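Every protein chain but one is kept in place in this view of the complex.
As written, the chain order gives the labels A, B and C, with residue 1 at the start of each chain.
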Amino acid sequence: MTNKTESSDHFKHFCGVAGIISDYEVNIPEMLFYPLFALQHRGQESCGISYKRHGRVTTYKHLGMVSSVLSHYLKEQHPSFLGIGHVRYSTHGGNKLENAQPVFASTNKGEIALAHNGNISNSEAIRTRLMDEGSIVQSTSDTELMLHLIARSRKKDIVDALVETFNQCEGAYSLVIMHEDTLIAVRDPHGFRPLVYGKKDGMTAFTSETCALDVLDIPFVRELEPGEMMLRNRSGSTTVQFAKSTRKSQCMFELIYFSRPDSFHFGVSVHQARKKLGELIAEAEDIDCDIVCPVPDSGNIAAIGYSVAAGKPFDLGLTRNHYTGRTFIQPIPEQREFNVRMKLHPIAAAIKGKKVMLIDDSLVRGTTSQTIVKMLRDAGAKEIHLRLSSPEIKSPCYFGIDIPTREELISNRLTPSQIASHIGADSVRFLGIDSLKRCVSNPGDFCYSCFTGSYPFDIKDPAKRRKN
Amino acid sequence: MTNKTESSDHFKHFCGVAGIISDYEVNIPEMLFYPLFALQHRGQESCGISYKRHGRVTTYKHLGMVSSVLSHYLKEQHPSFLGIGHVRYSTHGGNKLENAQPVFASTNKGEIALAHNGNISNSEAIRTRLMDEGSIVQSTSDTELMLHLIARSRKKDIVDALVETFNQCEGAYSLVIMHEDTLIAVRDPHGFRPLVYGKKDGMTAFTSETCALDVLDIPFVRELEPGEMMLRNRSGSTTVQFAKSTRKSQCMFELIYFSRPDSFHFGVSVHQARKKLGELIAEAEDIDCDIVCPVPDSGNIAAIGYSVAAGKPFDLGLTRNHYTGRTFIQPIPEQREFNVRMKLHPIAAAIKGKKVMLIDDSLVRGTTSQTIVKMLRDAGAKEIHLRLSSPEIKSPCYFGIDIPTREELISNRLTPSQIASHIGADSVRFLGIDSLKRCVSNPGDFCYSCFTGSYPFDIKDPAKRRKN
Amino acid sequence: MTNKTESSDHFKHFCGVAGIISDYEVNIPEMLFYPLFALQHRGQESCGISYKRHGRVTTYKHLGMVSSVLSHYLKEQHPSFLGIGHVRYSTHGGNKLENAQPVFASTNKGEIALAHNGNISNSEAIRTRLMDEGSIVQSTSDTELMLHLIARSRKKDIVDALVETFNQCEGAYSLVIMHEDTLIAVRDPHGFRPLVYGKKDGMTAFTSETCALDVLDIPFVRELEPGEMMLRNRSGSTTVQFAKSTRKSQCMFELIYFSRPDSFHFGVSVHQARKKLGELIAEAEDIDCDIVCPVPDSGNIAAIGYSVAAGKPFDLGLTRNHYTGRTFIQPIPEQREFNVRMKLHPIAAAIKGKKVMLIDDSLVRGTTSQTIVKMLRDAGAKEIHLRLSSPEIKSPCYFGIDIPTREELISNRLTPSQIASHIGADSVRFLGIDSLKRCVSNPGDFCYSCFTGSYPFDIKDPAKRRKN
Partner (left out) sequence: MTNKTESSDHFKHFCGVAGIISDYEVNIPEMLFYPLFALQHRGQESCGISYKRHGRVTTYKHLGMVSSVLSHYLKEQHPSFLGIGHVRYSTHGGNKLENAQPVFASTNKGEIALAHNGNISNSEAIRTRLMDEGSIVQSTSDTELMLHLIARSRKKDIVDALVETFNQCEGAYSLVIMHEDTLIAVRDPHGFRPLVYGKKDGMTAFTSETCALDVLDIPFVRELEPGEMMLRNRSGSTTVQFAKSTRKSQCMFELIYFSRPDSFHFGVSVHQARKKLGELIAEAEDIDCDIVCPVPDSGNIAAIGYSVAAGKPFDLGLTRNHYTGRTFIQPIPEQREFNVRMKLHPIAAAIKGKKVMLIDDSLVRGTTSQTIVKMLRDAGAKEIHLRLSSPEIKSPCYFGIDIPTREELISNRLTPSQIASHIGADSVRFLGIDSLKRCVSNPGDFCYSCFTGSYPFDIKDPAKRRKN
């Protein structure tokens, strides 16, 4: 139940990364296939790997899903010690292969391949400066800019050069880097995005989420600390705290929607956090219902939490068709309602004549919800109350989420009761920020800026294009 | 939540059909795309359509899913009055395009295209007789045999020829037939497989399930009666009861597993029937548990029913990765455990230290369950009790289900308690047949032969190969 | 220099066949790849093979060229004793996979796969009779009809049944048949199409042309006689003369255009015959020229013959681009001139200010020639005299050539001098039939009906559709 509805009214995730180093030769491309497959929910547009064999780096990346792009590696042998991989999110643009990752370059620091999850919020300034200084920029990705900074650093030591680079980059970056024979993992000082590592039998793996370690059967050790850079080669591993401790700003949406429910990071189980969100909605509830239904699959776990806390029966009032394939992956905007109808179907027998408490994770444009409410109404629901397991989204994210413009965000235009009448629901309520904070034990370590508009630091170029 | 686990330990569905006729020209191929897409769960190997334009029949069929094989029809215009379509189930064999449907042939009764869901149990005898009489048989499908019988009938009238044909065919057949300008739908006298129809604005559609009418927004009229043949052309429609009423033998597995939960047939909502199955398991329960978890997605609804009836919390102890694509669709047998692990993941946070009531629909070979139980155990479940919403499967099906041999069926080798110890569960229990019968109001109208070995009629060639 | 210009104004070839049987196991699919690849000029639309392994027949056929459709067989091992293959010509229709060959069927005579080069001129009557008798016909190919006749024969012995079948078929058929463990090759009583065989090391191969034996390095033994059926299994080979000797009617166009120049059949080298045709044109020439230029590649060899006989220098006044790929394979009619221009280019340096004797094999619609003459004129040719190495084509072929309608044939509408002014040439001349007959030593053994309209036997259904 981890699929994300491509055509739905959700945030877009940005990316997922994985890196593996082994003391003995293994089939690195195959070893990368599994965690990337497990991270597919973090990006479906393109995927790729870089690995080292006989001293040469091979990079293979392509538009498409892991199971098709990289499947040939399940049959081929590429004995190797070291490699990194990446999945990239889905946009509606054209041929974006030039933005696929890992990005590989030869530099004066040696050969470097880099895979990035996140977003550099001052990248426009960096890009302009680099171009002023005579660099050529071949993509629109932040990742290429980082390689430029590493290459341009006067520091001869790679660690020094990396630290100098990161000191220039503001924003979110969970990175895996292949530099010569060393695997390097980096998490930005605010820790916006998750990055975990595990070890087993002379093998170390870094992945965006623990679910990607699980599929390798590599035991989780711990999350990288914000501002931590870990280096691992065949001589061993070292860790560098390259930035002073700042306030953590872990992305709350990783818990609300992005991460897979079986993952554990930011000190919490994603599944438990989502269930808690459902309980917190129920706690504030004052409207009675006959059944609690999720919008599948994004509302599933919160709906379970709500059901238990409210003592109301959980049921599936909507079923989801997963056989969507490529046809519906790149819809034109007018097709949104069509796409929703091809994916979600009301189960009249479950909802007819019922007061339905409908649980979803968030409301972005409100388009999908409108279609869903109409379907449920047509199928005979007596009342439809929509509850969101997140607060109203009002501000852009500069740290790795592809958010619509302020104008497109429905919560900037309408109050909850106006939204209810706009989408045809009997009521619409969002989780309050105070309630949201109660779903974790360390609420001060999280970023709430898409709800509050208050960012962890001053964003210098708020008009910048969204990218990477 | 309607996806079927290709690689899992489930029965294979056989097929789905759809036929549309309109009084005015519409884009028939596009009109067929939607119901076939909605019926994809009934068959993923191949799909195809036949439609009539300017007096000529065009047939297009290919290996693959509806969303890729037929997607070009969403962009092209083929104004037409009449067409039929088919989805075919997934086997592990090679190039099986020759068995794809619809099957089209020129005959002395005119041009006929036929799409078939079901299985003719005396097809070997028919095939042998036809070959003895000088027919050539180009596929292994029953569908081609039916065309031979129609062509060989001495009856000049197509209706008479069809009746003569069906009188020779024993077994299951829900058919849509395009004969010249007439759309014909047929359901066998036992009514093994569903076949429904709907009408709207001068348009009539026949589909395997109501979910395929819903996606066309065509209101459901009724199910075809067993032994009913309905003909519809531009002059109107007629219905023929071609066989005397026999005892209905509707497939219980359509309710337990095959059909989509939002469908309604055999006089019952599939969703409600599944929920009732869960309640009936709970009713017979004497073991306590902390949580009720489904094997997603096949156990979802029964688990909800169990949870409500038992007053125990429903939770998702397993999450499912839907991004499987083609890689895993044709697994080699040894890969079964691998495939399960790539698709299903335990959520430790939900199950650790818990007594888990695990709900699935059926147990065929038991291979998947073994892997699942191990995963849950490794994730910390304290106890694991597996409950199946169907009785023990002990006999082959001759009516459209691709069932393993008797020897492969775990229930022919082991008792429930032996199964429990074989798969590592603390207990395993099946729904009793008497309980099963209580999930519908008309239990006498159903077929239970895969549980009982007692067939609705004498199977003449029990050793026949399983096929189409 | 054997490529045929798909988009050009030429007859379409119909097919090529190959069959191989071996006393010891070899990789039959790979062994079939080579001769089919060598016969690609006889058909580019689809190709396929049937082979026997472990007692089971596998048939694989697909739209496309041999080098792409069958290339995987170069890497896979399928040890086998027996198989047949087919290449089919290119039409401009849509998905014609149902007409691809070999055609395989189960019959009361056993399992039979058949590959056919030729055309049955009374197939409509056979088809109607078969349908009247209750057969279903699933394609528009003559090949399927032959299988019906074999199956319907009351003769129990396969040889008797085949003889009975062929006695009902008028027209052209060079066949390879796989029946159980026997490979059978058949050439019709008139011998319209070539069919040769070779032997080596316990292996026997039948192919449409000797060039397909050469690529296997299997020495040519002889051509099958008209009316001969040869059977070869592991016990040995037998030959049956199933039809009384009639007048041979070997297709003259096989020598003029269809066959590959390195092939040898009908008692003559194709290359030598074409060169002789050029000499015969020159013999009748009374116009002086500066250079002799072929239309590449169809006029190459005749131009050499002309050059030598006339004592005039041969030169390449046109060059040909072979990188055409799929884009231009299925042109819309308006694109004909465009396609010619993308393929053929004048070499101004060779022709500027020259009197050019331009040699091609035949004139069908005259469209290509018009474009070519214009290109040469624009490039500075002083005079352009077009000579064809065949007589005027005025009548349809019922024996395996896809010829335009009478109205489309330019020689039915215009005299040579009218053609000259229509296409812009200074003169146009065809080889006379009497001259044509002089290119072989046995002119009485050939068919000239497309030139004369006088057929070897009475065509019963002259209005029949062209097919297979």
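A few comments on the model shown:
Operating definition for what follows: a residue touches a chain if its C-beta (ideal position, glycine included) is under 8 Å from a C-beta of that chain, and two chains touch if they have at least 3 such contacts.
Everything numeric in this text was worked out from a predicted model, so none of it was measured.
Touch, as defined at the top, links the missing chain to these shown chains in the whole complex: A, C. For the options C:E144, C:D315 or C:D361, the residue in contact with the chain missing from this view is C:D315.
Residue in contact with the omitted chain (choice from C:I347, C:I433 or C:I459): C:I347. The hidden chain makes contact, of the residues A:L74, A:A125, A:A151 or A:I433, with A:A151. Only one residue in the set C:T140, C:S269, C:N412 or C:S427 touches the chain that does not appear here, and it is C:S269. Interface residues of subunit C with the unshown chain, by the touch rule above, are 1-3, 34, 37-38, 40-41, 44, 65-68, 71, 74, 211, 214-215, 260-262, 264, 269-272, 275, 296-297, 300-301, 304, 307-308, 313-316, 319-328, 341-342, 345-350.
Touching the omitted chain from subunit A are residues 58-60, 94-95, 97-98, 103-108, 131-132, 134-138, 144, 147-148, 150-153.
The rule is simple: only the chains that are shown with their structure count from here on.
We define each chain's centre as the mean of its Cα atoms; on that basis subunit A and subunit B are separated by 36 Å.
Rounded to a whole number, the gap between the C-alpha centres of subunit A and subunit C is 60 angstrom. In this assembly, the C-alpha centroid of subunit B lies 48 Å from the C-alpha centroid of subunit C.
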